[in-house]
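Every protein chain of the complex appears in place save one, which is left out.
Coming up: subunit A.
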Amino acid sequence: MRITRVLSAALLAVGVAAGPAVADSSPSPSASSDSDAPTQAGTSFRTATEIDQGQQATASGSTGDYLYWSFPADAGQRPDVRATVKLPDSHAAQTWQLDVYDGLRRRQACQYGAQTRTAAQGTASVELACVMRTVRAWSEPWANDPLPGTYYIRLTVVDLTSADLGQPVSAELKVGSKDIGGAAAVDGSLAKPLVPGIAVRSESDEDSSSSTKSAVLSSIEPDDGWSSGWWTDRWVWTGIGGVLAALAGIGGYALTRGHGRPRRVPPGA
């Protein structure tokens, strides 16, 4: 009687705890509307065009330009960057490259994807991709693990014949990300995301005299703000683990007692 009550309470607890986990497992690429997708790219870190994840950014430029974009990536995400460059009608073989840098302008490694690709003579387009490492909430200062904050993308031609310099090209770029979830949930967190110029920004916020406004290095932020770093599905796993342990404990205890009252217990005991 008591056991069933405990059991049902435990099951209920499991159900409640598992709720968020079930919801969490659904993929969550926030598809932003393309209506305000940027149509040009910056030419340096300082002038990089800010894009959101899921946005299809386009840009026109010349062969030889260094095209820069920046996007926000939060803890637990594994961003992947895909770019297509449309090349002019006639050109010699040229090599294009996609580089990703973090908010400290450190070059970030790509796990896989063709980051550099050579377009043979006359090819209409070249496709590049970079799947980054998972963004961690915290890492030691000596590591260059990806951290939440701004990421810069640089797209450029790295090898070309000089006759091709200055030819019109256009580029399309899209940043998506996979939610890795609790498997990548680490302890610790940054006080502020790795957004360049964020110290200057918060200072001017404190001044808050609305007449003194200034451009910022990076005003990037995910659509729903930076995650607090509090939530991870490890809470659910650990919670379920605790409940199962309790149930197993009850089970083990019951096993030693057999069914009902022991036969030889005297009445009134």
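We take it that a contact is a pair of C-beta atoms (placed from the backbone, for glycine too) under 8 Å apart; a residue touches a chain by one contact, two chains touch by 3 or more; residues count from 1.
Keep this in mind: contacts and distances are computed from a predicted model.
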Self-check item: Chain not displayed: protein name in its UniProt record ("ABC transporter ATP-binding protein", "2-oxoisovalerate dehydrogenase subunit alpha", "VWFA domain-containing protein" or "histidine kinase")
Solution: "VWFA domain-containing protein"
Quiz prompt | Absent chain, residues of subunit A that touch it | solution = 20, 23-24, 26, 28, 30, 40, 43-47, 60-62, 64-66, 101-107, 137-138, 141-142, 144, 156-159, 162-163, 165-168, 182-183, 185-192, 194, 196-206, 208, 210, 213-217, 219, 222-225, 227-235, 237-238, 240-242, 244-257, 262
